[in-house]
Structure formats: C-alpha cells, structure tokens
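Only one protein chain is missing; all other protein chains are in place.
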Amino acid sequence: MDIGLIGLGKMGGNMRTRLREGGHTVVGYDRNPDLSDVESLEELVGKLPSPKVVWVMVPAGDPTRETIKALGELLGEGDLVVDGGNSKWTDDQINADLLAQKGVGFVDCGVSGGVWGLKNGYALMCGGSDEDVAKVQPAFDTLKPEGESGFVHAGKKVGAGHFSKMVHNGIEYAIMQSYAEGWELLEKVDLVDNVTDVFDSWREGTVIRSWLLDLLVEALKQDTHLDKISGYAEDSGEGRWTVEAAIDNAVPMNVIAASLFARFVSRQDESPAMKAIAAMRNQFGGHAVRTQPPAGGDAPTKD
Amino acid sequence: MDIGLIGLGKMGGNMRTRLREGGHTVVGYDRNPDLSDVESLEELVGKLPSPKVVWVMVPAGDPTRETIKALGELLGEGDLVVDGGNSKWTDDQINADLLAQKGVGFVDCGVSGGVWGLKNGYALMCGGSDEDVAKVQPAFDTLKPEGESGFVHAGKKVGAGHFSKMVHNGIEYAIMQSYAEGWELLEKVDLVDNVTDVFDSWREGTVIRSWLLDLLVEALKQDTHLDKISGYAEDSGEGRWTVEAAIDNAVPMNVIAASLFARFVSRQDESPAMKAIAAMRNQFGGHAVRTQPPAGGDAPTKD
Amino acid sequence: MDIGLIGLGKMGGNMRTRLREGGHTVVGYDRNPDLSDVESLEELVGKLPSPKVVWVMVPAGDPTRETIKALGELLGEGDLVVDGGNSKWTDDQINADLLAQKGVGFVDCGVSGGVWGLKNGYALMCGGSDEDVAKVQPAFDTLKPEGESGFVHAGKKVGAGHFSKMVHNGIEYAIMQSYAEGWELLEKVDLVDNVTDVFDSWREGTVIRSWLLDLLVEALKQDTHLDKISGYAEDSGEGRWTVEAAIDNAVPMNVIAASLFARFVSRQDESPAMKAIAAMRNQFGGHAVRTQPPAGGDAPTKD
Partner (left out) sequence: MDIGLIGLGKMGGNMRTRLREGGHTVVGYDRNPDLSDVESLEELVGKLPSPKVVWVMVPAGDPTRETIKALGELLGEGDLVVDGGNSKWTDDQINADLLAQKGVGFVDCGVSGGVWGLKNGYALMCGGSDEDVAKVQPAFDTLKPEGESGFVHAGKKVGAGHFSKMVHNGIEYAIMQSYAEGWELLEKVDLVDNVTDVFDSWREGTVIRSWLLDLLVEALKQDTHLDKISGYAEDSGEGRWTVEAAIDNAVPMNVIAASLFARFVSRQDESPAMKAIAAMRNQFGGHAVRTQPPAGGDAPTKD
C-alpha cells in the first residue's frame, strides 16, 4: 500500500525500511532534511493516492497534536491518520474528534520493539473502527512479527491501542524490577560464585525465562558486575499513566507503582524524604546525623 | 549412571522416568509401595554400586532431615547425597556436615520445571565441591533441558544451589504479580474489547514476552475472565526466604515483598489491618462502619 | 464578622455553630430547608453587608463548581468566596478565574477536624492573596483550635490550601496503615496477652504517641478484636490526588501509595489480580485451584 510516514527517527526510520522491504510505497517526512523524502507535509500528502493513509511517529504531546492539526488541514473525507507514537490514551479521542470534523478517520497504535523491531517486527496494539483499521491493515501485517502474535485490534474505541501499550509498559517496568531485585540479592550474598552463570542457566527450563532475561544475561556477559553502568533509570510517560489509570479505577497496583518509584529514586542525588527521616531520628534519639554517607553501612544499629 | 531416588511424588516420579529414558539405572523409593521400586532405604542402598549416589526428593524440613540422617547411617566414604527438594539454603550446610561425619559428600540442587519438566527438562541449580558435583553430572545432563542453558553449578559452597533457586522463585512471584496487575487494570477499564487477545498479541515482538505470559494466555483462553478460579494463592517457603535474605543483607526488595504480601492478603477472609483502619476512620470522622462490604465501591468518598 | 455559609451538613452545620459561638453573624443556606436559614442563595447574598464573604462547604467537583458559578452571578467587586470543601487543588485556579471575571476574590481552604472540630476547633490550611485572606481572617480565628497551631496561610497562590490538606490526608492514610499493620501482627502472634493494653501503654513516653493512636485505643476498648467492624475502607479523593501529584512530580511515595492500594483491596470481594496468579500457578505447577478459600492457610506450601 501507499503510506505517508511522519517522523523518521530511531523508530520511524526503521519502520520505513521494514515497510519498504515488505513492498509498500512509503513517503517519509522528517524535520531533518537528511532523513526526509519530501520537503513538506503538503508535498507528502500530495504524493499519496486517495484514500490517503498517514502514519504519525513523532513525540507524544504537543508535537503529535500539532502534526495532527496540520494533517487535518491537508487531508479530507475518507483519509486516515494513524498515531503510532507514545501518546497518552486520553489524547486519542481528542485527536480523533479533531480529524473527524474533516471526515478523516483515526487509528491509535501502540508500537513496541525498540531497536529489534526492524529485524524481528514490531508488536502493534491498535484502536479504532473496523473500517479504519482495515485501511491500514496491509502496513500492520508487514510491520508485525512473522508469527501468529504481535498484532491486536484491541478495541473499537480509539485509545484502546495506546491504553494496551501503556499497560504493557507498566508490566515491563515491574518485570525488569523483579529481575533487578533478584540480581542485587545474588550479587550481595557471598555464596554464588558466578551470578551471570546462574542467570544464564535460567534461560531454559525455568518458570522465569523471558526475553528480558535474555537481554539481562547479554548485558551481564559484557559487564559482569555492571561496573560500567550507572544505576540511573529514566521513566517514560506510560509507567506514570498506568499507575494513574489504576488509581482512577481503584485497581491496587503495588508492584508496578513500586517499580516506577524506584526509577524516581534512582535519579535523586539525595532523598529529601530520607533527610526528613534522619532529622526525626536525630530529634528523638540523639542519633548522629551524617553529612557524608559512609561506605557500607549494612548492619542494623541500636535505635 | 546408577542412582537412587527417594520420593516419587509428582516431581520425583517424573524425574525417574526422564532419567530412565536417558539410559540411567534408577532405584526409586517412596513410602507409598505402589510407587516404590524397593521396600526400604536399606534395600535401595544395597542395590547401588559404589560410589553410591542417592537423590533425595522429599518435602523440605523434617522429612528431608530425617531422610538424610537415615542415609548417613547407610552410606559411607565416597558416597554422595543430592538434596533436590525445596530445602532452605541454610539447611544445606547442616545436612552436609551431618553426612561429612561419615565421609559422605553432599550436593544441594534446586529444581524448577513443574509438570513440564518431564518433557522439556528440569532447570537445575546446584551447590557443592567440583568433585561431588562431578559424581552426579551424568544425571544432571539428562535431567536438564536440551539447550545450552538450564544447568548451573552455582557455587562451591553447599547452599549455593538452593539459594539460587530461592531467588528464582522470588523473582517468579514478582513477575507473576506484574502481569496480574496489568490484567486487572485492562479488565477493569471499559476500553479494550478482548483482553485475552491483547495478552496473546504480546507473545511476539514485545519486551514482555515470556513463558509465564504464554501460560497466562493459555489460562485466559480456557476461562476468559477467570470466573472459574478463586483469587487465592498459596506461597512456598522460597518467597518468604528470599525477602528474609534481602532483609538480612540490607537489600531493598519492594517488588518481591509486595508480591509475597499480596498472596498473604489473598488468603484472608477479612483483613485485620483494614478493620483497624475502619475503626480509626469511624472514631475521627463518624464514618459509617460496614458490617458487610457492598458490591462495587470504587468511587472515592469525602473524608 | 458577617459570613454566608453554604452547605450545612455534618461539617458545615457544626462550623455554623462554632462561628456563632464565636460572635459572628452567620447566614446559612442548605438545600435541605430544615437546616437552612434562608430559602435561596439570592436571599443569603442579600442579607450580607458588603464586602460580602461567602464560605462554600459542599461536595467537591460539580456541586462546588455549580455553587461558585451561581455566586459569580450574585456577588460583585470586592466580595469574596471561600471554598472550604474537599476540592481538588487544580480546581481552585479555575474557580478563582471564574470569580475574578466579576471582581470577586477567592480563597481555598482545606479543613480538617471531623466530628471533633466543633469542640476542639478545625485545622485550616488556606491559599490566596494576603488581601483576600485578611477578609476572612476573623472567621478563621474562630474556627481554628485555641493554640498557636491549627491555621496556616499556606501560599499566596490559590490551591496552596487544598494542596496542603490533600498531602495531610495522604500522610493520614499512611499513618493509619502503620498502626493497622502493627496491630494485625500483635493480634496474630500468640505472645501478647492483651493487645489493647499494649497500644494503650504506647500513649505516653513512646515515639509513636499520637491522636490517631488515642482514637485506635478508644476503638479497641469498645471492641477488643474489632469483631463488630468490617475490614472495609473507603478512600477520599485526596489520597488518590496525593499519589497522582507525587507521580507528576517524580516523588517516590511507596508508603502512601501502598496505603491507598490497601483500601482498594479492602473493597474487593475477590482480587482479579490474584485470580491471574492462581491461574498461572495452576498452568505451570498443576497447583490445585480453589473455588472457595479455606479458613486459615498461613503455612507456606511447596511450589
């Protein structure tokens, strides 16, 4: 099929390649002229046959909103926009309504796959009407992995795709934290001779074998004690939105929330909360207050 | 090789089968004569050539200790006992010392695989000296899965195997909880048309693909909303021991601990802690106290 | 001072009483004519001298918004509205802007005190300009407790009051949960002869003495094992908003979040997440699945 693709960064660029390898005609646009096939959105839209399908792959929030507004000016009745970025699911209905004024359809699509997607395919979770999804199905079929899984039309309401992808990322945070806690314990206790070998052994026959485990083992083989890496983790919006959605819906979510909070902590030079703890301890117990944390400090003390 | 196998329940019975299919000569003993190859431990030991290797596969705690004591009476210099049960790793050195008095070696081995092990192989994590491990290596090679992973000699100190298996189980609890929280949120929000399809789609191309995900999808295909299943989960000792080891070693473990606590909660008809919360709210706010929880009740109230 | 008071429920009615006992002239309005001093908002506004001060004490959300809109029609330049309800702090600027169009000032005020406020005074946290706060200060001085604490002009930006009250409630959730967890443990272990006596003893000399402890002891003296109370706890919006604000600001909040989630769990007849856990365990281990949770069930099992 013919498809316009806006945003040719790490993700979008690889998706263009995979689509072309799958036989599709892709017109790509990026603000960076070195990456772009055309000079403007107008030119991109002009090159597409009707009904036109444009896939937006730009950062969530304002960039996506501005792009969709611009497309609303350029597209018309029967055309379709796919938002494949990491948009918050609550943005989707707003974007769909904006386009619906011009008779333009909308499909939201959460995309997973990272740098591996070009080769292995991208997991796709989309939301929208059957009619709208059908218009972009040939591209979905090429982008997805080869097996039976990897694509789902999650719901007929727009937002269902990004919501599913958001929950996927929340789960991802917690699974990563699960392995990380176990690794820290094995590293800390002087009993296992080679922790990497233990993790490697778990890749077959165990209950916890997974792709994330494979990746962690890969990393450990390169840097056994992760000496070269800093214990600092960003978080994407999806993790936050997952916990917010849980709260809005009275769903208990201790594990995913704790994983998110662990990332917040990892980015703090010093914890204000723990300063408050130290201050209270000092007030009631005359406990010495440190200005520099010492090395070690694992043994419990007398309170 | 020739090997004695004590305990022929769900796990031990299948292991006997896999060992025999691998060409080993297994003499099995179980208290249940319908399962047992021999009538007594004495007979079992008598049938083994020296150096004798006996694999113990009975419940952790007293049954394992009693079995090892009995074997200590029957075995001698150069023989070897493998504890393949779910023993606490701190038991291992005690058991090893007990056998060492008679010159009998000891290897601890954590075994994972459940009902799938017979067909796919068992993941094995063992601890002990190189010499002792070598004596049972032919059996390990048969029991493990066919690929490169699935077996590890985790440490030369006894206990390293059970400790590794314990951490494996702690990680397992938290990964299960990760999927479970995500599933609950997707089920609760009226946006995704078919949650099972979403989970199924995640099996390829996503960051969170895993064997546990495969199993959960299998369960959801049989019972879409899990109506036939009760939200009640036992816990094995390993989950508890993992958190205890973390505490002993000052390792933060929010996610695994929360997963363990969620299982405790699942087994309570009513939460004493939440009774205390309700009592306090009643005292300070005159909030009505319920004697029967109502259906629903998700909307926040005025405090 | 003269003050209008809208909403004469449990909180508003007692506040009217305390204000009148403090010498103020209060004109109260409530939709329930049995409680109301006047028949309409128009009549209420008509009875107040200029500059008119009206305190709104109705449920957060739509009721407060509608009341403020109506007051915007009735009040004018130099008049003032206080929102003393449990509004979300993000509503405050919207309400202030709405009133500012008519030259009407706005102060947001978080109010704590429950059924004890009439006698002991209400803790007040307000936000707004110095000028606006000054207009209602005489009422604040009467409503607050007698000591030096109990009132704060938290910030000159509107919303500062409700934000402070919101965080107060988040802290409250977690402190309650702290005592509740301790109580459950003491009740469970067969070692302490009289748990109520232990809690009662903590009321003097300990680090954890507090008003909430006093209340819990009061409740325990009436119902030693809380047999008459259900372990069911509602949550107010403030707890949820506190965690949401933490997430928006990358503040780790494990303890308050866990307290909120515990309330969600307390309202579930059965946990969907734990159904998913049970389903996974059944798939990999052949663990029996229960249709009815048994009594007890504290001992760990073999996994």
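Every chain is named by a letter (A, B and C) in the order it is written, and numbering of its residues begins at 1.
Here is the rule we go by: a contact is a pair of C-beta atoms (placed from the backbone, for glycine too) under 8 Å apart; a residue touches a chain by one contact, two chains touch by 3 or more.
Since we're looking at a predicted model, the values are computed, not measured.
Considering the complete complex, the chain that is not shown touches A, B, C.
Shown as candidates are C:N14, C:T67, C:N254 or C:S271; the residue that touches the absent chain is C:N254.
For chain C, the list of residues touching the undisplayed chain reads 89, 112-114, 117, 120-125, 127, 144-145, 147-157, 159-160, 163-164, 167-168, 170-172, 174-175, 177-179, 181-182, 184-186, 188-189, 191-194, 197-198, 200-213, 242, 245-246, 249-256, 258-259, 261-262, 297-299. Panel shows chain A; residues 10, 59-60, 86, 114-116, 169, 176-177, 179-181, 183-184, 187-188, 212, 215-216, 218-220, 223, 226, 228-240, 254, 258, 262-263, 265-267, 269-287, 289-293, 295, 297-298, 300-303 of it touch the chain omitted from the view. Interface residues of chain B facing the missing partner chain: 207, 235, 240, 243-244, 247-248, 250-254, 257-258, 260-262, 264-265, 267-268, 271, 273, 284.
One rule holds in what follows: only the chains that are shown with their structure count from here on.
A complete topology is adopted by the chain contact network, contact being made between every pair of chains.
Note: centroid distance chain B to chain C, computed from Cα atoms, is 44 Å. For the pair chain A and chain B, the distance between C-alpha centroids works out to 32 Å.
Shown for chain A are the residues that touch two or more other chains, namely 207, 250-254, 258, 261-262.
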